[in-house]
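Yeah, one chain of the complex is gone here, protein chain that is, but the others are all in their spots.
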């Protein structure tokens, strides 16, 4: 789970400017998670988005270029060791078959797209302890019969 | 991703009765995904829930017992090969670090619980193709400093 | 790369009837590869397709049911040892990055769907040795910016 | 999925010159996918091809030498995490056995060569969303009985 | 099991100052194990804790910053080769199922949190050879039925 | 994480008799965790212990024999998927190096034995949620210099 | 490295008849290694070869059928534990790069086919200890430039 | 399949001098494959051989030293991705059990040594396409009964 | 670490007869470890040894046959989970490179044979706790320069 030099520079600039992912998201009209994905080399900006971001963060052209490249995606380790990320692995291990069963019942044979896809994270205040709400929305893709 | 004999019996009874996971969920006051988790040996019912389910499905005591056991959870294969389940693995690979960054920004050092946790699946009608909406809500657990 | 009891019965019936995958494909209006995928539990038929196939193959209702179930897909072994199947793994290893580069140049950031997807196999006669022609067609899915 | 220094230089020169893989392919009489394979160190040029490419890209002799070396092929990670490349892994997982069955039915015991092999990528315009068409052609190699 | 540059600097400063983890723990009001976790990039200090530590160790601001970052946790190797660390892996292999059975009997279906969690290490003098006493205390988290 | 036929019989007899691991532990003078380890084939009883247990559980000689055999220990899966057991894997991943550092500071180069070892589990009542207390005590084994 | 029921029957029949692989090879005009490959489900006979073999071994039609099926090839374990087979893995590990260098020097970029391939084993008498001579002959396949 | 700095220097010197592995083999009285093994750090020269080689290649003492060190052998990746090297892995997967069966039939229980071992590569001209002939000769080592 | 049916029968017969591996070793003139290797399918007896053993253990011809077969050797799991066996894995991990360095210093480039090899286990009485003494003796095999 190493991060690139560009990611480090982006994160440091963001910290020194005191900006949040949400601030930067508003700037370019995207969700904070998408901005974080861009920082970690998991998404690709167009030229306009890239310029706005490096301007706001006082960074150079090399970073602007890095943001518009087609990234090789994925963190690498087959089973993540970081506890926060592992919980999403665990959800796949424990709820993978049940989700498959319910999605098939509701939609038929197919999958939820992870490409035509969005992911939002909200803080749900709760007196017993705040909650993390993750909302995923992916297009259902039915298996084509050929 | 083999399923147990009890799982097979439960799925066949559900099919022959023409019941959905949602129908069974209403019967015992739980979400359809939780019922599916129970069918696949990933959750544990209490005696009352178990009796109601086997009664509705015309199944025997051995199934009732299976539903109240403490299951060993997880599907097994380290990287799932089933495309539907793999997409959740891919989301962890691609969006794991970005989710970690945003959750830390919003909550501090900690994790989203996968135990004090719920998961719902909805069908979002969309003219460009219906969408699968997955909503997860997990308690934020801050790292205890000891 | 074990096959299920249903797969074995289907393959034996096909052999004893002297039918090809193409013959069965014509019967239900699908490609021979899709029929083979169905035999190996990698695709799902509807009731009508299923009935036609078991009728043509003189098989029972249990096979008809098996054909309409939602299968758990994938052969399992992480790196296939069978030489024919391995070559497709090798193509991914050797041509994966080049294909990514060309697809990105032609289409932008996104993927070729393996769900809204078809695959055909043809025999190309060639005096220096016949050739296997594999044609894949998958919908391009651009990454959604959210 | 790290790329070598030579690959990076080649990609940057191509970008700054505004050339496509197809432009470079025309220059040396090869397919754009083969040129991309050469850029990523998965194929080997002869001296003439190498010289033409470095001339067109204004690069030095070290790059010319790199293009004519015998490369160690393969991207490395056993299961690719990049979603575009993973889909080809998934196709092997899901359609590997069906392809084996159809190829054996059409040709007998043997394999499709991944060496005496070509791979083309086309954009198929489609009102419901453009499609990626991948055409592979590999010599059928029957198992020699010795 | 590589350690970062920051970890090395911290360990060297601690050695040259002749301080123990317990000394540093007293300084900031935490257990020596937590301080060691901080040194190895497995926990996160707040600004006050960080400043006190770098002051006591005569280290610079870059180390203070490193201590307040959100670390990616976990040592990495799937099965640790270091004999001391391996013994904890072995305890999980040998006593994992028995612990699960006893925890379920005492608490019901759920887990011991590794986040709302503390870990202490004591030296138990023993004439037959001193003993290592490890005390873990984690909040029991019952599975939420949703 | 499959369990043997003997384990299943032992667990069913215990359930039908309404006995706890602690009840059985009292009977033979051992900790409940050790009894659970015995049930799961991770420890070995002597003849007297074995006879007392099968008598209390109304089981046959084959079970008595199984309890006195030298078991092959370990649950098998390299990374456990069960969330309760995984947390102990995570503790090793996250706190492995810190524990090593503290044990070395307190004891010198060596390990905590997992053989001359005991493990107890207690329920700590807590108004904010009961806690699982795990106490391990292992003999410190200094590396012999030869 | 499990063998199928058919393999076991073939090996037992061969032993009880006192026949060698070479005897059976002469019967059908093939090398003893090829016959052994057939026995272990790694090659495929035609009907005539199959009939001759089952006649010589007094076996039934099911075995004749098994010999003419298209086998899924490969022993399975990624790294073989059997010492005899491991040595061939070791030869690949130690001499893989040197063989690649020499083959490229002699032939150019390409591979030795493992399909248009034969393998013979001879006993070389030697006063210092007999030697195993393995001769492989595979067609050189040059990489096609497309 | 990274190569060391010494390997790179050796290969470059050989190329710039226009020498083949066979030329260098003649110089020191060894097979070209052994020389390639030496270049790739898989074998060890004595001082005389080392001096002759660096003299012929105009290289320095550091290279001479590198050639006489005891190398850690093996290319590393568990399953090689390079197609040429993979074919030897495939031969082990497909023909491993048949070779074991034939060697046992001819020699009894034991192995072919990969240490008291030689390997030669020849080009067999063939009108249908030249062939690679690999001849291995390893001492048969019978299992010692102790 | 599953054992075969033959292994189970052999171990049960040995136990019911009250014989040790050493008793059986004396009967056939071999070390107790070799007899244990034979029981676990890791060695091969000749007909005479086999007959003596089954006679002493009152077992049938099928066991006699099993003892004279060429076994596929190795326990299977890549990293053993059983603590006793793991310690030998750990010795290889920790002392592998040091042993290589000392053997090379004493013998030159080569290996200790694990085939022309014997292994003995003795109990060394020691007031501080008895010790296990393992003596291995393997022929040194120098790398052949070819």
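As written, the chains take the letters A, B, C, D, E, F, G, H and I, and residue 1 is the first residue of each chain.
Criterion: contacts are C-beta pairs under 8 Å (C-beta built on N, C-alpha and C of every residue); 3 or more make two chains touch, one makes a residue touch a chain.
This is a predicted model, so every value here is computed, not measured.
A.B. asks: Which of the visible chains would the unseen chain be in contact with across the whole complex?
C.D. replies: Taking every chain of the complex into account, the missing one touches E, F, G, H, I.
A.B. asks: Among H:18, H:76 or H:125, which one is in touch with the chain left out?
C.D. replies: With H:18, H:76 or H:125 as choices, the missing chain is touched by H:76.
A.B. asks: Could you list which residues of chain F touch the chain missing from the display?
C.D. replies: On the chain F side, contact with the omitted chain comes from 30-31, 33-34, 43-44, 70, 72, 100-101, 104, 109-111, 113, 115-120, 141-146.
A.B. asks: Counting contacts across the full complex, list the positions on chain E that touch the omitted chain.
C.D. replies: 1, 77, 79-83
A.B. asks: In the full complex, which residues of chain H touch the absent chain?
C.D. replies: On the side of chain H, residues 72-76, 78, 114-115 touch the unshown chain.
By our rule, only the chains that are shown with their structure count from here on.
A.B. asks: Return the chains common to the contact lists of chain A and chain I.
C.D. replies: Common contact partners of chain A and chain I, which must touch each of the two, are E, F.
A.B. asks: Shared numbers divided by all numbers used: is that above or below half for chain C and chain G, i.e. same or different?
C.D. replies: different
A.B. asks: Please work out the Cα centroid separation of chain B and chain I, and write it as a whole number of Å.
C.D. replies: Centres of chain B and chain I (C-alpha means) sit 47 Å apart.
A.B. asks: Chain B: which residues touch two or more other chains?
C.D. replies: 1, 33-34, 72-75, 78-83, 90, 93-94, 100-101, 104, 110-111, 113-115, 117, 119, 141
A.B. asks: Tell me, which pairs of chains are in touch?
C.D. replies: Every touching chain pair, ordered by label, is A-B, A-C, A-D, A-E, A-F, B-C, B-D, B-E, B-F, C-D, C-G, C-H, D-G, D-H, E-F, E-I, F-I, G-H, G-I, H-I.
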